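Every protein chain of the complex appears in place save one, which is left out.
Up next is chain A:
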Amino acid sequence: MSEQQHIKLPEGSIERQTSTLNLGPTHPATHGVFQNILEMDGERIVSATPTVGYIHRAFEKIAERRPYYQITPLTDRLNYCSAPINNMGWHLTVEKLLGIQTPKRVDYLRVIIMELARITDHLICNSVIGVDSGAFTGFLYVMQYRELVYEIYEEICGSRLTTNIGRVGGFERNFTPAAFQKIEKFLAEYPAVLKEFENLFTRNRIFMERTQGVGAITAERAMNYGFTGPNLRATGVDYDVRVANPYSSYQDFEFSIPVGTTGDTYDRFLVRNAEMWQSLGIIRQAMDKLKQLPEDVYHADVPAYYLPDKNDVYTKMEALIYHFKIVMGETDILPGELYNPVEGANGELGFYLISDGGRSPYRLHFRRPCFIYYQAYPEMVQGAMLSDAIICMSSLNLIAGELDA
């Protein structure tokens, strides 16, 4: 930063006044509905006041009136860049409540899907940092691989963005050979593209100068602000729910937690890139582990909770009964209270569920990582330039759907 010149300005002169700038709610540089009322002194930000809630959809209230299997589509719409992680998180929460043990194969299939989702989420976030700093090419390179992942989702569950993937107890159907082929194709082709993407950015002088030191936060402040996920790891705290509280057999995998040092935009970018490499490694390991497991297992044997195959519903009495009971909310759900965290793509996604034994949760609270860490934004951009505020926001990986629930 250049040295500030202190000029004595007369009281009430126009130079002494700050101006108010509305950034958002619909601004092309804020990806989603974010409004920030910025108090600007020239090009510098004196203070920022974020307004949230523009797309609040009352999911927690709706969830109190929905049977458990109907809550999965609600979770899709939280972090819609990595909807499968939310879906799996919800299934895992219900399974934990009901004490369902899923077979290893289900765990590994879930791990594959969750890590694919993590890659898509990170590649969007990182390439968008590029877009916001004027480098559009990288975005186009990686975007076509998100498409490939969406085709994998489509092959498995039939939908692409809001996936509603899986069921309580496992998956709705087995992975087809085509799905595995697509995963293999992705594993074979994506590393080269990611490498190229990194070549474009990581040591790019312009990119480094635009991002280093921008939106930095210390580890202490980040923890105090409830940061989780890559944003916390960029400050140097090696906290990852996959390691701290392993779920879905993450303990069977070898991977490391990339950490940064300074907690600035550049470190967040690097941490996400490194995590994509780790995720690719995890998927590769999972694919290898799957080869040693029986190929026809794709759900736990819990007929009372697992929505049966549609063909069975039409032909088998038990399946019809269970289908009816599950769809009508007549299944016996155990009363209980639990908090189940999973490592979402942008932080710790927690489900605080209270069941009173009824057909719907008595209370369901989503711990939405970006809602919690977005409140640090004013502190992070104070004194920065407007263009730094934009790039800082995109590096935080804020997803409007998750922010506003």
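Assume a residue touches a chain if its C-beta (ideal position, glycine included) is under 8 Å from a C-beta of that chain, and two chains touch if they have at least 3 such contacts; residues count from 1.
We take it that contacts and distances are computed from a predicted model.
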Choices "RNA polymerase sigma factor", "Fe-S cluster assembly ATPase SufC", "NADH-quinone oxidoreductase subunit C" or "Branched-chain amino acid ABC transporter permease" - which one is the UniProt name of the chain not shown: "NADH-quinone oxidoreductase subunit C"
Of A:62, A:257 or A:287, the residue in touch with the unshown chain: A:62
Identified contact with the non-displayed chain, of A:27, A:96, A:173 or A:316: A:96
Touch residues of chain A, complete complex, unshown partner: 52-53, 56, 58, 60-62, 64-65, 96-97, 221, 223-226, 237, 239, 244-245, 328-330, 336-341, 348, 350, 352, 354, 358-360, 362-363, 365, 367, 371-376, 404-405
